[in-house]
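Encoded as structure tokens, the structure appears first; notes follow it.
The other protein chains are all here in position, but one chain of the complex has been omitted.
Chain naming follows the written order as A, B and C, and within any one chain the residues start at number 1.
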């Protein structure tokens, strides 16, 4: 039932504070330490993806993190208004698609349910579910 | 310029996460350690006041914390939709008005500017400013 | 968030070692513990705040309430605190004049001359 919403500027410096919030809420929600760490990494990845596409696109719309815990699961949604990620230019010699595929591998294996989809009104939405 | 918005359930268990967020943002914004601590206490007080009036009123509307930093100041607003605070019943033998007057003394002395006012549409708004 | 509350007897004193953050969420646990002590007949109470990272007005309210309770039994409540950021809270609210504040538990539990 309890919902926490956090909006950050779409800039990489703010992802750390999201990790603090998620760790704290996950611990308070009674998740085990490993589950707390896994969810923290997953949410951080989702935010990194959102922030990078926004930094690239130069948008100012916030990245929105929604935390929702109930008796049988924790769900975190990360939404942004950046451009679609695949089109982001690769920085230097680290190809962005290498990074994105590693990010997707992490998201996929660290939570019980994961989806990453365009939003009808622009940007992407990452949905993460941890079952208790 | 950068704005961070955090909405928490109007329950006391969530005030700790607000402190984490404020400390982290204040430190990143370059405030000195004492100023970080002072702002953390002030925001926590504002949230405690908001949460207590909501718990008393049994409302579910979130308490909203807005962080806004620019070159010359940091401003934090804490808004709620609870009932007006003075009317909250005192718990046991600790009179709520004693606590509230201590809270007001802390708010008043820990930040450079402080106001605590009813919102036109219900609830209270606390505004805190720290000048750099 | 856990609030650590350990009680030990030193002479006629009951010393409560508090660990963690005393805020609107955890203060009720401290209140219960202090009420329990008084109801068990402990009227000379020392609250050791050296392990406390954070203290807000709800925590102050609990301490003031406990002071009133022990005073009703001719007892006393003193604090142990050397941390500047916690002492500041007592100064701002004028409570340094209300509570005896000691540098150590040893000091707080010395028998009156």
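Going forward, a residue touches a chain if its C-beta (ideal position, glycine included) is under 8 Å from a C-beta of that chain, and two chains touch if they have at least 3 such contacts.
All figures in this text were calculated on a predicted structure; none of them were measured in a lab.
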{"item": "Missing chain: touched chains present in the view", "value": "A"}
{"item": "Touching the absent chain when the full complex is considered, from A:12, A:32 or A:115", "value": "A:12"}
{"item": "Positions on subunit A where the hidden chain makes contact", "value": "12-13, 15-16, 19, 34, 37, 40-41, 44-45, 47-48, 51-52, 92-94, 98-100, 102-103, 105-106, 109-110"}
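Definition applied: only the chains that are shown with their structure count from here on.
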{"item": "Chain separated most widely from subunit C, comparing mean CA positions", "value": "A"}
{"item": "CA centroid of subunit A to CA centroid of subunit C, Å", "value": "43"}
{"item": "Inter-centroid spacing, subunit C versus subunit B (mean Cα positions, whole Å)", "value": "25"}
{"item": "Rounded Å distance, subunit A centre to subunit B centre (Cα mean)", "value": "27"}
{"item": "Touching two or more other chains - residues of subunit C", "value": "1"}
{"item": "Two or more partner chains touched - positions in subunit B", "value": "13, 16"}
